Structure formats: C-alpha cells, structure tokens
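As you look at this complex, bear in mind that one protein chain is not there, while each of the others sits in place.
Let's turn to chain A:
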Amino acid sequence: MAEITFRSVLLLSAVFRVVLILYGEWQDAHMAVRYTDIDYFVFSDAAALMASGKSPYERSTYRYSPLLAFLLMPNSFLHQSWGKFLFSASDLLVGLLIHRILKLRGVPEKLSTYSAMVWLFNPFTFTIGTRGNCEPIVCSMILWILICLMKDNPIQAAFWYGLVVHLRIYPIIYALPIIIILDPLCFQHSKKPALVQWSFRTSESSLDSSSAEIIGFWNFFRSLITWRRVVFGILSGTTFLILTGLSFYLYGWDFLHEALLYHLTRTDPRHNFSIYFYHIYLHYEHEFSILEKLISFLPQFTVQLILILRFAPDLPFCLFLQTVAFVAFNKVITAQYFVWFFCLLPLILPWSNMRLKWRGLACVSVWIGAQTHWLMWGYLLEFRGKNVFLQLWMASLLFLAANTFVMINVIRNHAFCPLFKPSSSKSLKDD
C-alpha cells in the first residue's frame, strides 16, 4: 500500500470540502430540504444588517458575538458562500493543528496522520463546516491555545483564550486545568518547558507523572500565584472584558441578552439530546427553585472538578474528558456540540491502549447506536406527530448511559502522560 502523507490527506480533505460546498449550493437551489444549516442564514442575515450599519441583533435568533457577523460581512458583498469557505478553512486548520500538536508530542508521523484523519474524515465534522456552522473556528482556536501553551507562550494563549470564551463561553471550563498546567515546576526562566515524548508513555512517564502529581498538587496550593498564572489570568480576563465591553458599547443590552445571558440561562423545553428536556417541559409553567437548579448543576460540576483534579497535567486528555462530560450533562444538547470534543479526540488516540477490535468498535457503535435510537424517536415526534415524549426522554437517558460507557472505557484504557516534564525540585524557587 502506498504511504499516505499528511499533505495528500489535507489536499484530499480540502477538495472534498469544496465539492461539498458546491453540492450544497445545488441542493439548496433544487431541493425542498436545504443542505445549508439554518443558522448559516441567521449569521448571513446578521452580517448583512451589520454591513448596512445596523445591529446584527435585529435578526431574531442571532445569539452570537458581533465578531461572527463581522467575519461574515463578505457574505453580502463578496459571495454568500464566503462563510462556508471560512468555516471549512478553519476545519482544515484544525486538522493541521492536530497533526502539529501530535508531532510536538513526539508521535510518529504515520500515527499523527491517522489521528488527524479521524477529524478530517469524520462525517460529523466535515458536514458541519460545509453546511455553514461556525464551530470549526472555535475548535481551531482551542487547539491554537494548546500549541501556544506547549511553546511556552502564555501571553498569546491568554489572548486567544479570552477571545474564544467571548465567542462561545463553554471553553470557560478549561480555565482551571490551564491554570494548573502553568505549573512552576515545569516552567523555568529563559527555558522552554520540556514536553513528555510519546515514546515514554509507558516506561518513564509513570514515574514522571506520579512525581508530577505529588509535587504538582502540593505546588498548586503552595505557590498558587505564579508569574505565568497571573499573566494568563489577567490577560485573558482583560481580552474577554474588552471584547464583551466593546460589543456592549456597540449593541447594548441586545448583545448581552442574546449572546451571553441567553447561553448562561438557557433551559430548553423543546426536545433535544439532554436528559433534562422533558423535566423542563413538564415544569415549564412554574419557575425552578434554587434547590432544583442546584441539584441539576451538581452532577455536571462534580464531574468537571474530579476530572480536572485527576487529569489536568495530561492537558489534552483532560480537556477531551471535560468536554464530553460537559456536553453529556448539559441542560441543552444539540448535535453541533459534539464537534467540541471531536476536535480533541485525535489528540488522545495515540495514548489509548484501546484496540479498535473490539472495544474501540464497541464504543463507537454504542455511541452511534444510542444516538440513532434517539433520532428515531425524535423523528416520530417531530415529523410523524406521534406522542412519544416518554420514549424520547428514555432515549436521552440511554444516550447519557452511552456517553458514560464511552468515557469510562476511554479513561480505563488511557496511558496517562503529562504534557510537560517537571524540570527538577530546584525549580520551585523559580517564579
């Protein structure tokens, strides 16, 4: 078999995406069901409003940062597909960054390419970009932040982190693990932190990791405040506040309500993958008590906290688990959220001891099976008008069970490998 080079994989992915965008144009013009994501029309309308000097929030259901409408302004004067090309380019960039991160961590070329293909040829992801969904931009930013951290560039990482939280809010869950990983033990003055190489994943890494855990944990409490952590915190916070403040200055409460508060307080009674949807619908006529809100927040919060405390030094792995858990326990889950963890999945595959035969395949089929099962009941409710609320809710429970099954298997088969090598105990004096 001819050797697959990363360059050819990327080229093929690019051609594939262009073909899909062109096909989408054709389907939109000729078929009753459109290929283009409904949100893409929302973005485009908002961008057109902005281009004509109006507020993008005049378009109802536009619930994003004004930056997104700004990026899509060429939709109205260049070409309506501009945004799709932009999103698909970010989608390719994600593939490129995955490959880059894996190379930096010493993963062999072939394995890096195969891992990147898990993103580039994932039907979930290539359709999302070509249908005009903005998530690939967010994904590429997250991966770029990882690279900045790996290259000891906390200033740039902080800037992009502030920006990405302004854009999409959910990456706020990554704040704590990032702060933890900016461990003074791993960072020394005028010296880049040493990355633990993939080849050490089974032998020395266990030793390193155990020491990293003891010292890292101890260190976390003893020298909580370090130069890098402070810089990262202040800079990312400032970027977030400046962008949010500027948007508020330009578009007022409309922006704050639609782009920020809506996402923070969103409870959706309409059917979605979340286990909470039916409960919310059944209680929509009365306000939820603080106790109820707290109880529903507790599982999500606890899982996040434990995952961070246990896995933060292996940052890509920690971020992946956090994202899967965050989505699985969220009050609203739509299919586009899956992209948030799909972009991190290739980053953990080389450290997984799970064989595709048969455990790997079992995980994939359980996850896809549970989702297809849910979609079947969803179809019966939405498109056939059957009263299957109860069955659909049970399908949501099954989907959470599937997510849990996959997470447990992924954790148990993972070879823990901290991102950075702790330099030595003397580095405690650093910072």
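Quick note on the criterion: contacts are C-beta pairs under 8 Å (C-beta built on N, C-alpha and C of every residue); 3 or more make two chains touch, one makes a residue touch a chain; residues count from 1.
Here, contacts and distances are computed from a predicted model.
Of the candidate names "Phosphatidylinositol-glycan biosynthesis class X protein isoform X3", "Probable electron transfer flavoprotein subunit beta", "Ribosomal RNA-processing protein 4" or "[RNA-polymerase]-subunit kinase", which one corresponds to the UniProt protein name of the undepicted chain?
When "Phosphatidylinositol-glycan biosynthesis class X protein isoform X3", "Probable electron transfer flavoprotein subunit beta", "Ribosomal RNA-processing protein 4" or "[RNA-polymerase]-subunit kinase" are compared with UniProt, the left-out chain turns out to be "Phosphatidylinositol-glycan biosynthesis class X protein isoform X3".
Among A:L307, A:V339, A:C363 or A:L419, single out the residue that touches the unshown chain.
Answering carefully, the residue with contact to the hidden chain is A:L307.
Any idea which of A:D45, A:E135, A:D183 or A:E258 touches the chain not displayed?
Among A:D45, A:E135, A:D183 or A:E258, only A:D45 touches the chain that is not shown.
Have a look at A:L78, A:I155, A:I295 or A:L356 and name the one touching the chain we're not showing.
Missing-chain contact among the listed residues: A:I295.
Sort through A:G53, A:P123 or A:G385 and give me the one touching the missing partner chain.
A:G385
Considering the complete complex, identify which of A:A89, A:L375 or A:I411 is in touch with the unshown chain.
A:I411
Across the whole complex, list the residues on chain A that are touched by the chain not included here.
Touch set of chain A with respect to the missing chain: 41-42, 45, 60-61, 206, 209-210, 213, 269-270, 275-276, 278-279, 281-285, 295-296, 298-300, 302-303, 306-307, 310-311, 325, 328-329, 381-390, 393, 397, 400-401, 403-404, 407-408, 411-412, 414, 416.
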